[in-house]
Each structure stands twice: as C-alpha cells, then as structure tokens.
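Data block below; observations after.
Note that one protein chain of the assembly has been removed; the remaining protein chains are unaltered in position.
Now for chain A:
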Amino acid sequence: QVWQIRLDLHLLNHDGNIIDAASIAGIVSLCHFRRPDVSVQGEDVTVYSPEERDPVPLSIHHMPICVSFAFFQQGTYVLVDPSEREECVMDGVLVIAMNKHREICTMQSSGGIMLVKDQVLRCSKIAAVKVAEITELIQKALQNDQKVRKEGGKFGFAESVPNQKITAFKMESTAVDTNNVEKQAEEIITKADPPTEVFAKPVLHTPGTAQIGEGIENSWGDLEESDKEEAAEGKEECEATAFEYQQMQSEGTSTMTETKDEPIVLSDSEEEEVVILEPQELPRKTR
C-alpha cells in the first residue's frame, strides 16, 4: 500500500508566463501539504487521524522553479518573465527549471527560435539568480504560515482576500523619476528632424477609389491573386473593360511588401468575374 498524491492546478487569470507561476504554485503546495501519520508494525498498518497525531510533511528533496525567457527579433532581445502582451509577439521561449543548488532540472526551447550557446549559458546564469530569490520568498512564506498556525492566528486563502494580498487584480505602481524629463524632452525636440507633412485629405477619383498622398506609381496591376477579387470589384467601378481584367491576370507577380499590411481576402470562390449590382457598395470581404 502506498500513498497517492494528486495536484490540481487551476489557472484563474492568464497574464503571461503561466509555466513559471504554475511551477511555483505546485512546489509550494507540495511543501505546504501534510499527510496523516502512519505507523507500521509487521503486517499492521495504523493510520492516525490529524487529531491523534500531527500530520507529517512530504519529503521534498529539492524545489525546482521554472524561469521563462522570451526571445524577440532573432535573439536580439531577451525578456525574463514575459507578460501576456509580450508572449503574443515573441519569437519563441526558453524555459529553464532550476533549484537553489544551481542544478538545472529541465530545459526546453520552443517556438522555432535559433539560439546560440552563449545565450543559453547566459540565461542559465540569470535563472540561477532568480531562482535563489524566489526560493527565499517561498521559504519565508512557508515559515510565516507555520508560525501563524502555531500561534493560533487566522491563515489561509479566505483571510488573504480582504487584505487584498492575493486575488486582487492590481499592480503596484512603479516609481518613475521625472526630474530630468523636461530637460531631456527639450534636448530630444531640438535634435529631432521636423515631422513630415501628413496628407489628411484623401483625393476622390471615382466612387470607391481614393488616393491619399502622392505615393509611388500606381501598381494595382501587380496585386496578388488573392486581392484580385477586391481589385476587380474596384476596377469595375472604374468602368474597366474585360480586356483590362485579362491584362491584370497576366501580371501575376505580387509585391509582398505592399500587400503585407492590407487585409487578406481568403475566399474559396473560383469566380473569374465579379459583377456588382450597386457600384456604391464597398467590396465585400469574405473570410
């Protein structure tokens, strides 16, 4: 007969880096857990209830803590403990789990990032520092809890809610030094180039087509095939003939840079010709 222990992790709010948070929560809960005391005499096994004998903690050999490193721009920038916004735009992540004895328990890179050996070694050094700090914090919290329980004070999850210690959706404000900001701002303004003129007013050619700014030569004909439908609709509003449409089809080359920021029309439609009943209608974007 053996004891079976089960750890249930519930994620209440995701603001990035759940792996680290989950690892800390997991190991702390296991350290905090107490199981009933047992005495074995030959074949007889007596399990004592918590009232009879104090429950016994688990034997934890070491405390592995995960630290995540987010990589940006092909390894130029490395951020420790990425927030949710940072996670959305990161290239990939390197997770290193260490304990306070500076042993790497596990390491995993994911996201298709290309790492260099030096980066990995540097990250492991940073992780060592962070893990030491976190382990100290955990020890203090556990000791605190033990002390409060012994003294008979209030403890636990419910007690921390009114004090806004946990489950409070707030962040401490960071102090920002604004002493030299005005001076710095003046310096930056004097050094900067004057801003380019912004063309706010669009020039309307025909209903449905407008032009903002001079821009480069009109390269509508080079639009990618996927935008053909959109372009076709636009062209028809400009009263393009079938011949012009054919011409556009033959120019299959796509200019990636131009279409990158435009919304992509994804359509399974094999329509060669798109007829619009009302020229005033905006081109329909199908998903």
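FYI, a contact is a pair of C-beta atoms (placed from the backbone, for glycine too) under 8 Å apart; a residue touches a chain by one contact, two chains touch by 3 or more; residues count from 1.
Convention: contacts and distances are computed from a predicted model.
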Given the options "Trafficking protein particle complex 8", "Transcription initiation factor TFIID subunit 10", "Exosome complex component RRP41" or "serine C-palmitoyltransferase", which would UniProt use as the protein name of the unshown chain?
"Exosome complex component RRP41"
Any idea which of A:A21, A:I65, A:M90 or A:A128 touches the chain not displayed?
A:A128
Looking at the full complex, which residue from A:T46, A:T106 or A:Q184 touches the chain that isn't shown here?
A:T106
One chain isn't shown here. Among A:L30, A:V80, A:V120 or A:L142, which residue touches it?
A:V120
Omitted-chain footprint on chain A covers residues 92, 94, 98-99, 101-117, 120-121, 124-125, 128, 224, 226, 256, 259-260, 264, 266, 268, 287
